[in-house]
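Here the complex is missing a single protein chain, while all its other protein chains stay put.
The block that comes next holds chain A.
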């Protein structure tokens, strides 16, 4: 239905003004790190190009990615994912259900072979033949492999699809893995975050639609425009970090004054995401600004990065060591053991030397 319709056509029909549309194009150009003249390119693409056929799969996930963009404060950013693309299958948002839904996915797959985008939200359980996530009687693993074959590219939405997120946290009972662990022969664009920011999701799609290629990505396949910097380097509390002024407790003076949350377990120094510049809900705020340390939700293994204690400790645990031991505990123990070992060795050396001297006076 309306497959040939352009994105702008859809917006027009919904009564979005030309002015708002152009504003949106400018915002997108800016957040993608493009020059201001490319706003016109974006506008043109959205006006003339056919919408992208997309099959959107939900595997092992909580739907927070979908929630993120359907609840965005920015009206067009929300519309984007729904209208800029021709969403041929998305069980959360589509009207059809059951066999009809699966038939729609199949139809789109065949009609657009080699042209559609496969968007995956959620991790894929591989344990016990993937029975932990089945839709319409087929396992997530099977569906992903089949649908990836004809896809032009894959977008991995959210931390689940990018690095496994909570499903893959220790001990990972369902053997859950991210998309990139299974699909090796297709371009995959990773958009991590739990969830990713709506504007980031919209930006990725805008880029693909406008330029017919995937945005520039870093070593880990994340779009550089959004994941090119750490939270820490754009954080509004950064001055307090450099000053050495840290919140020690959530109810101390520092917390009231808005000091750095490093010691409260802030993972901003380890987290690549756009929260500290784009912010959430149309630029209202983001966790650190609201007084909560960053938990590093877009980083690999963030559930396990906690020194075995809680998300509120910033020193990491050491793999294979007892829970609750962070690097420093282990370090101090190791140095202590070395001192004790040296003392013991010294004692034995002294004793054996004495014995040796009295029994064999000619030794040495």
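List of remarks:
Operating definition for what follows: contacts are C-beta pairs under 8 Å (C-beta built on N, C-alpha and C of every residue); 3 or more make two chains touch, one makes a residue touch a chain; residues count from 1.
Following the convention adopted for this analysis, contacts and distances are computed from a predicted model.
Only one chain is not pictured, and the protein name UniProt records for it, out of "Carbon monoxide dehydrogenase medium chain", "Ni/Fe-hydrogenase 1 B-type cytochrome subunit", "Sulfate adenylyltransferase subunit 2" or "Ring-1,2-phenylacetyl-CoA epoxidase subunit PaaC", is "Ni/Fe-hydrogenase 1 B-type cytochrome subunit". Between the chain not shown and the residues A:103, A:284 or A:339, the one that touches is A:339. Looking at chain A, the residues touching the absent chain are 218-220, 224, 228-230, 233, 239-246, 253-254, 259, 262-263, 267, 269-272, 296, 299-302, 305, 314-318, 327-328, 330-332, 334-335, 337-339, 341-342, 345-346, 348-349, 352-353, 356, 363.
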